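One protein chain omitted, others in place.
Then we have chain A:
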């Protein structure tokens, strides 16, 4: 991690001169520029090159226009400049509800409400342990917006604080190592957005290195959830600019995929779907097999939200068209996971979604689907035969052991009926007596209660009505039945 962060800093310096770094810091702060920057280029998620009118049919979009830099964040607020709405320098023309462009041109910026800045201590003057926190405070200060254009003489004292802080920070980054630490990542990633958006085509080699060596490893960080939407957006922007980067990006994402079932997988699935939305069919073919192997695992995940999110890919028309063009390779990978879970998943929503996915596959090519079914059944039968063989082998061994004349010396008859002890030590006789007494008392209490009340009927939730479960429940022997006999314990 330490190594990667010096790479981040190095990268920030390598292809941006100190001036641009200043600019990026300024951009975070929404500072107004002089005329030479020109109007910023507004870009929406780029969908026009493929027929994707309905690709977002399943996505809930926010209606109505949003008014500014604040507030539609999921998760923590650490990532955004403080909410700033009360005064406007100019009415931004781009605020039509139809287009919903939120990217402001540099000359239109709303002013911060509270612009009072107090000078903080110098970074060099504080202990190293405090520097990180101070850096963030200064960064926040620089996010306060002032008017340099129409009212250059306003708030002079506070403007000076901001200017000094900016210079100091640039100096600090330039001359120190390992200063951009995990708490600062959200701010940094936030800045990347506007830089990447401004990259000229064709992409320079150093920019590609930035993607591979900085952005992708940022997916490994524990606090990823704080800045993941920004990171995902940056990655997608890169791919829209240069689609040849697709393969390394997808492979890295798969490499960094969360290993334990967690909500982080849902973030990765969100990002992956956005990547697929802009992917070129020729690039898709290169990554489809490892990608769908991971998707098969997600679909089978015990974490229901992960399974649900993965299955929802099948509602994406563009992805479905990619799949149907390559069904012969993809269906054999997905089929076992889908089929298996169609029989065993407990969750009704997932159950419905799995059947949707299966139906769509069936529609693509019936014979392929039937072949996969047949292959799955054959494998299942092979497995069953193998496990039966194994069981028979164990039985043979057991019988062989029983026929040994020394058998009774080593094995007590009672041991055969009692449950297998987990500990290697035999429990003390007093403990066993105590346990027996507690259990009996508990059981009699249960009996008593059951006679008092009528059996409770579940009303709130429906139990899954699997035939095997029902039968198992019926054949289950009740505690009091078992405890009236005195063997075992």
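Methods note: a contact is a pair of C-beta atoms (placed from the backbone, for glycine too) under 8 Å apart; a residue touches a chain by one contact, two chains touch by 3 or more; residues count from 1.
FYI, contacts and distances are computed from a predicted model.
This complex has a chain not shown, and the name its UniProt record holds, of "Auxin-induced protein", "Isopropylmalate dehydrogenase-like domain-containing protein", "Cyclin-G1 isoform X2" or "Beta-hexosaminidase", is "Cyclin-G1 isoform X2". The chain that is not drawn here is touched, among residues A:176, A:243, A:262 or A:365, by A:365. Contact with the omitted chain, checked across A:142, A:214 or A:236, is made by A:236. The residue from A:161, A:320 or A:337 that touches the chain not shown here is A:320. Seen across the whole complex, the unshown chain contacts chain A at 16-17, 19-20, 23-24, 27-28, 30, 36-38, 40-45, 54, 56-62, 68-74, 79-81, 102-106, 190-191, 193-195, 197-200, 228-230, 232-233, 236, 266, 270-271, 274, 304-305, 308-309, 312, 314-317, 320-321, 324-325, 327-328, 348-349, 351-353, 355-356, 359-361, 363-368, 370, 374, 465-467.
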